[in-house]
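Omission of a single protein chain aside, the complex is shown with its protein chains in their original locations.
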Amino acid sequence: MRADYVNIVNTHIVPVKLTYHAPKSIEESLRLLANYRKKARILAGGTDLVVDMKLRRKEPEHIISLKKIKELDYIVDDGSAVRVGAATKLRTIEKNKIIRERFQALYEAVRSIGSIQVRNMGTLVGNICNASPAADTAPPLLIFNATVIAKSLNGERTIPINKFFKGPGITSLEDNEMVTEVSIPYPPENSGSSFLKISRVGMDLAKVNVAVLVKLDKGVVEECRIALGAVAPTPLRISKAEEYLRYKSINEENLRVVQEIVAEEIKPITDVRSTEWYRREVSKILVRDAIKLSVERVKK
Amino acid sequence: MTLELMSYHVIGKKTIRKDGVAKVTGREKYASDIYLPNMLYARVLKSPYPHARVKSIDTSEAEKIGAVVITFKDVPDILFCPRLVSTPEATYKDWRVLTDKPSYVGEPIAAVAAETEEIAQKAIELIKVEYEVFEPSFDPLESMKDGKPKIHEKIILNDKEVIIENNIACKLELQEGDLEEAFKNSDVIIEREFKTNRGYHNQLEPKTAIVNPEPDGGLTIWCTTQSIHNTRLLISEIFKIPISKINVKKVALGGGFGSSIQTNIVVPIAVALALKARRPVRLAYTKEEDMHEHSSYQMIFKFKIGAKKDGRLTGGYMINIMDIGAHQIQAYPLLGTCAGWWVSLYKLQAMKYSGIAVYTNKVPSCAYRGYGNPQVTWAVETIMDELAEILGIDPIEIRLINYIGEGDLFWGQGPTVKSVIKSCGVEEILKKGALLIGWKDRPRPRDQKGRFRRGIGMARGYHTSSAGAPISSQVIDYSGAILKVNEDGTIDYITAMVDHGGGTLEAHAKIIAEEIGVPLKNVNIVSADTQTTVYDVCTHASRGIYAGGGAALNAARQVKKKILELASRILDAYPHSLKIRPDEERGQGIVYVEGSSRKEITIGELATLARIKNWGTIAAVESYRPPACPPHFTGYFVEVLVDTETGMVKPLKVVIGADVGTLINPDLAEGQLHGGFMMGWSRAILENLNYSKDLGDMECKGFIIDYKMPTVMDIPDEIKTFFVETYEPTGPFGAKGLGEGAQNPAIAAIANAIYNAIGIRFYELPITPEKILEKLKQSKEIEKLDLEKEVVKSEVA
Partner (left out) sequence: MKIKLIVNNVEKTLDVEPNELLLNVLREKLGLTGSKYGCGIGECGACTVLVDGEPVLSCLTLAVEVDGREITTVEGLDVNGELDPVQEAFLEEGAIQCGYCTPGFIMIAKALLRENKNPSRSEITEYIKGNLCRCTGYINIIKAIQKASEKIALRERNII
């Protein structure tokens, strides 16, 4: 094996020749995308794309900037769902009252991402389109059953978030499609959600991240949703554990079973951030803690 | 001492640092901020293999796009050592500017310079290289085995060839006293093996050099360095350019921590490019390249230590196997200091030491804040804790019984650098620290139940202030200072010494102002380079205030004497009856005759008169060798919280006490302790450059996204620092150093606190959550087995 990357990364520049486009409408950007396909990349915040270009992981010839498409920067509460535009910054999302109060797991996940600077530049849509197995917003979007709106010149598609991630860095988007919105349905009444993450230091990618939503009915679990990141090629829901907990009460024994199911369902690896064994062990702890925390929040 | 402290007008006072305004307004110039007209941008071609030979190299395509290219064929064919702190008989030379036999991933093979960084990078990618690949070694024990590929065959020591056998770079054996007898007289003998981590300094500024070829064949150089004079000496040695034609400019340094004691490889590469291009060249490494430039030494220690029942140590044997990476920077002197760090902590009747430095195919290792001391202290202070527990003695008590203090012989900087300790605040540090942390109420190991467990640990240590000694040794250690009095009454201070940010030069200014008797603002720290300064060895070994300050003090004494002599002519009084007082209102030092209020003159008036009367400039030059390297002592008390379900550790409260002699910069000294703790915390629980055999490189590949250091979110809830009062008779105004002692016992105290929380000792750094959780699970299994055995036993009974 040759460590050829030592002569390629990193420099002080973006050593990639670019043609820069700043379309003023979605329509115009879709045309550009249809034209250049794989040779083009969409630039929203740049916190992933510019790094990827600097590190030569991506070498697009065309950059389609969203900065002039004001119609993509919004958070809309339509009474049953909150819709977030593709150009909406993570910082705008964490400052949003509805997100903070009703989508606690998402709020906590966003706040755990990078730095203020990164969140001030980066977008929610960028975070999921980068399709990192450790993307912090993925587990909460999974438990809130979010949908992704993708557009192309051929029309619009709604992709459930659990069908969106295909592998590390791979999504179900076609190369002429662009995500314009993420729609996040309201969580059910009598539910609570939470997000927990373990990492090496205070600003870091996750070794493991977990989001849980619990809906209670008279002390019994009516519905539980559990999602984990950084423990498989894509962020994933643990439906076996969710089903197990349905119509049961939260007690140590039931939680132990849930933990065992989680440990069996995930497929963590050993990498530079942590080990397979450790990820499995703390996944169990995080899931249990997140369930308990979510339950506490139902009562509130 | 208290009375004397009270009478100082600037020593010990909190002041606004002189370089502060430039730093907060972004006007301070670091090497990486230097851009010259007509300058070329350089990039380096690095080996993608950890161990290889270049079979062929073709640079023609790179040259076609207009790049100036150099390869190993274009640089002087000599071996050198980039660090020039030791005497020739202790300086092993195995480096080349560019090599055809790379021995780590990232070793420079060729370099280019071009009009833009974009063209330079393109040129790098156009160079074609064919390699013959050899088996690498990433483990010192592997490297030493017979038949392993040789990382070096012949190197140079003191102008003679040295043949390298079994990849052993150098060795050191020491023995004092009758060790067998000492062990025989011991009531308890403890044997332990320790493995340290490999760290990366992660100073914020990546290594950089800007070189301007001068019309007379000389060079002007701006670079990241802790020693401008040694940079000049080395460039002269490699390129055979007269020393006097090389001028190294002093610029601010964006953190050092030992990584620029040696001349960084960017400097000779940029010089070679500038000489060929005949144009200014800028070579600024990126973070990733920087991580492939330097790292810390990794060590395996084996200790055997004996003690009597009453806690007195008897004798000890230490084996030190050091993984030094692919080249020697200061491996041999480090073998000596590691022995020194050990034997200067606690009294031993007899000792034996076997140190061995081994080449591996990793990034070359260099000093990293503490120069082996944090690692040795971690091992020794772990053993002291264990002995205390075995013998039923309080850990603080066993340290007080054995510590080396005032009047004792001390050789922290190795066996050739011995002196007698003349100031020591160890006892006060330990007693006060114990009180502040709540030592007597600390938890007992294994007594706690539940998920979160609290632990309190302590450790003590020291570092030398400089590497000075009464006689000359294998370490060069002296400093210089030039002072001249301006006609406005201010004093220009010209020194080669680099301030890494700790406030070294601020302290010097205070020493000068105090000694002469002028307001602090009258001392100007002016720009300096190798042409305008006298030699200073390096800012390292926590020598800035003690050695550099010693030079400044002596220069100030000379200037004061001259001021008094000249003033005596004007004031018509004997020089020895004159005094100088700082007059903040008039912004001047004022020479006066005590008891005669009308007879006085400001220093500005005096300097002006001296000019008009042709008496000359009041100035002084000093070159100063410190007579000792007194230890500054520190003690750490750390409280942690361990989450037994995730293995995560959090620092709750930290108490750090220090004996720095006279405290010169109180707030900046406190800052050294804060930074020392966080760096130690990181080295204890977080940082490690693991090597991947598949990559042949560090697992993190040089990315700090995967070589984490603590953020502000990782600091302790509470940190308390205190300084005990001592006076070092050989130091300027009684002062000693601090930079390294500020960190040295941190790792040990943290490890001891983790033990106190969960009853498990770790002998390998870093103590990660992964390791903690694994050990906790194992110990639970063992407990369960024990419990089952108990059940079986009781059933049988």
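Note that the chains take the letters A and B in the order they are written out, and that residue 1 is the start of every chain.
Following the convention adopted for this analysis, contacts are C-beta pairs under 8 Å (C-beta built on N, C-alpha and C of every residue); 3 or more make two chains touch, one makes a residue touch a chain.
None of the values given here were measured: they were computed from a predicted structure.
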item	value
Touch criterion as defined above, residue of B:Ile221, B:Val380, B:Leu668 or B:Met698 at the omitted chain	B:Leu668
Contact with the hidden chain (one of B:Val10, B:Met709, B:Leu738 or B:Ala757)	B:Met709
From A:Met121, A:Leu141 or A:Leu245, residue that would touch the chain that is not displayed	A:Met121
Which residue of B:Gln203, B:Thr602 or B:Thr726 touches the chain not shown here	B:Gln203
Absent chain, residues of chain A that touch it	10-20, 22, 43, 46-47, 50-51, 53-55, 63, 65, 67, 91, 111, 114-118, 120-121, 202-203
Contact set of chain B toward the excluded chain (per top definition)	14, 16-17, 19-21, 23-30, 32-33, 35, 201-206, 252-257, 284, 286-287, 500-503, 667-668, 670-671, 674-679, 703-705, 709, 711-713, 715, 719
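FYI, only the chains that are shown with their structure count from here on.
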item	value
In the complex, chain B residues that touch chain A	43, 45-49, 105-106, 117-118, 121-122, 124-125, 284, 286-289, 292, 645-648, 686, 690, 694-697, 699-702, 705-706, 708-714, 769-770, 773-774, 777
Chain B-facing residues of chain A, complex	1-13, 15, 198, 200-205, 272-275, 277-278, 281-282, 285
